[in-house]
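First the structure, then my questions, so here it is.
Omission of a single protein chain aside, the complex is shown with its protein chains in their original locations.
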Amino acid sequence: MPDDWIFIGIFLLLAPVFPAAAILIPRLIAPRKPNALKSETYECGIETHGETWVQFKAQYYIFALVFLIFDIEIVFLYPWAVAFDNLPMFAVLEGVLFILILVAGLLYTWRKGVLEWV
Amino acid sequence: MTVMQVIFLVTAVVSLGGAVMVVTVRNLIHASLWLILTLFGVAVMYGLLSATFFTVIQVVIYIGAIAILMIFAIMLTRRVKQEPGSSVNNNWWLAGLMALVLFTALVWMLSTWPGFQTTLPELPQDFDSIKVLGTALVSPEGYVIPFEIASFLLLAALIGAVAVAWERKS
Amino acid sequence: MISLSYFLVFAAALFCIGLYGVLARKNAIAILMGIELMLNGVVINLIAFWRFRSPEMITGQAFGVIVFAVAAAEVAVGLALFIAIFRRRNTIAADEIDLLKW
Partner (left out) sequence: MSDPVNSIADWLRMILSSWGLSEGMITLILAVLGVVVLATFVLIVDILLVWIERKMVARFQDRIGPNRVGPFGIIQPIADVIKLLIKEDIMPMGADKFIFNLSPIIALATVLLLWAVVPFAPTVIGADINVAVLYVVAIGSIGTLGIIMAGWASNNKYALLGAFRTVAQMIAYEVPMIIALLIPVLLARSMGMQTIVAAQSPWYIFVIPLAAVILFISSIAELGRTPFDISEAESEIVAGFHIEYTGMKFGLFYAGELLHALTVSALIATLFLGGWRGPFVDQVPILGPVYLFIKAFLVYYLIMWVRYSFPRVRIDQMLGFNWKFLTPLALFLLIVVAILDKAMTDVNTVWYVLVMLGANLLIVWGTMLILRRYARTERVRIAEERPVAVPPETEMKELVGQE
């Protein structure tokens, strides 16, 4: 088991090396003559206009919020699923209750019209 | 120095450095990226403590959800012009002093505790902590009340946050 | 050999850095980041105590999971509040949100 985690750790350290090498090789062999016009932001093809920081819809945040709540729920459910053999029927139903409470939240957001993209 | 100590020290230095950057750097997006580095360091710490389930959920929840939520919020609440003035309030030196005093006090208090130097005990044989955790979370002798309350808490947080942040377009 | 002290000192340092962030930063989201650091310090403590003091009981981990849920709920509501405040007052600097001061 620890050996497997050593493998993961080394993989974490080495995995970025391959793409990093792919970025560094062009540094050595590719031409490099930057000028002001060339390094202008492309954006959508015409000259850029105004600040890059445009105001975004608050709705992106709401969707991330619903996601966060469900993400947490799932973290509780994974140990529950792994321990399934040790659980009596009512413990399973507790897990189901846990899911249903969260579904109530989903229904609330649904009824409130939060899930519509406006 | 064992391998574990080396890993611990490197991780500790990186994540504490990241934490310092989180509380000092001006650009909030950069601060959140440093925060992610720190959170990742903490995930490695859980790995060193052989709580591998926590390693992955630290990444899934903190980096995959909470950090993303923060980045979204930063982008939603940014004024067009760079905020003027310093990023810290006038009492920042007092705050620093308090943090330092608290740290010294904590370390001093802990060092007087006899259990401070406890060395790593062997994990019991055939101990699957995820299985035990899953059983404990739903057994009536265990943590079934916190488990169900956590779900109510999340429901309340969802409803509350949606009610606060949601604004119907007229 | 690695001992409990390592993790406790690390957690304490993380907690204190977070505390500094909470007390000193102006931007409300930055304050929330400080709170996250503090919570992480706490969870490290819980897990370290589980591992070093009572590895045969699961209490530390169970509490850790609950703290995760609390942290998520706190972030969700906190950021929602900031977004709502920003919409009304066009700022989330903590020292400018002072309507309830007096």
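As written, the chain order gives the labels A, B and C, with residue 1 at the start of each chain.
Just so we're on the same page, a residue touches a chain if its C-beta (ideal position, glycine included) is under 8 Å from a C-beta of that chain, and two chains touch if they have at least 3 such contacts.
Just so it is clear, the structure is predicted and the values come from calculations on it, not from any experiment.
Enquirer: Would you mind listing the shown chains in contact with the chain that isn't displayed?
Expert: The chain that is not shown touches these displayed chains: A, B.
Enquirer: Considering the complete complex, identify which of B:I63, B:L110 or B:A163 is in touch with the unshown chain.
Expert: B:I63
Enquirer: Return the single residue from B:A12, B:A31, B:V44 or B:I71 that touches the missing chain.
Expert: B:I71
Enquirer: For chain A, which positions touch the chain that isn't shown here?
Expert: On the side of chain A, residues 1, 3-8, 10-12, 14-16, 18-20, 22-23, 25-27, 29-34, 36, 38-45, 48, 52, 54, 56, 60, 63-64, 66-67, 70-71, 74, 77-78, 81-85, 87, 89, 92-93, 95-96, 99-100, 103, 106, 109-110, 115-117 touch the unshown chain.
Enquirer: By the contact definition given up top, give the residues of chain B that touch the hidden chain.
Expert: Contacting residues on chain B, toward the hidden partner: 3, 29, 33, 36, 52-53, 55-57, 59-60, 63-65, 67-68, 71-72, 75, 128, 130.
Following the convention adopted for this analysis, only the chains that are shown with their structure count from here on.
Enquirer: Whole-Å distance, chain B centre to chain C centre, using C-alpha means?
Expert: Centre-to-centre distance between chain B and chain C: 6 Å.
Enquirer: Specify, in ascending order, the residues of chain A that touch 2 or more different other chains.
Expert: 58, 61, 65, 68-69, 71-72, 75-76, 79
Enquirer: Residue numbers in chain B touching 2 or more other chains?
Expert: Within chain B, residues 53, 57, 61, 65-66, 69, 73, 76, 132-133, 137, 150, 154, 157-158, 161-162, 165, 167 contact more than one other chain.
Enquirer: Using the touch rule from the top, collect the residues of chain B that touch chain A in their complex.
Expert: Against chain A, chain B makes touches at 7, 47, 52-53, 57, 60-61, 64-66, 68-69, 72-73, 75-76, 78, 80, 128, 130-135, 137-139, 144, 147-148, 150-152, 154-155, 157-159, 161-162, 165-169.
Enquirer: In the complex of these two chains, what residues of chain C are touching chain A?
Expert: So the residues of chain C in touch with chain A come to 65, 68-69, 72, 75-76, 79-80, 83, 87.
Enquirer: For chain A, which residues are in contact with chain B within the complex?
Expert: 5, 9, 51, 53, 55-56, 58, 60-62, 64-69, 71-73, 75-76, 78-84, 86-87, 91, 94-95, 97-98, 101-102, 104-105, 108-109, 112-114, 118
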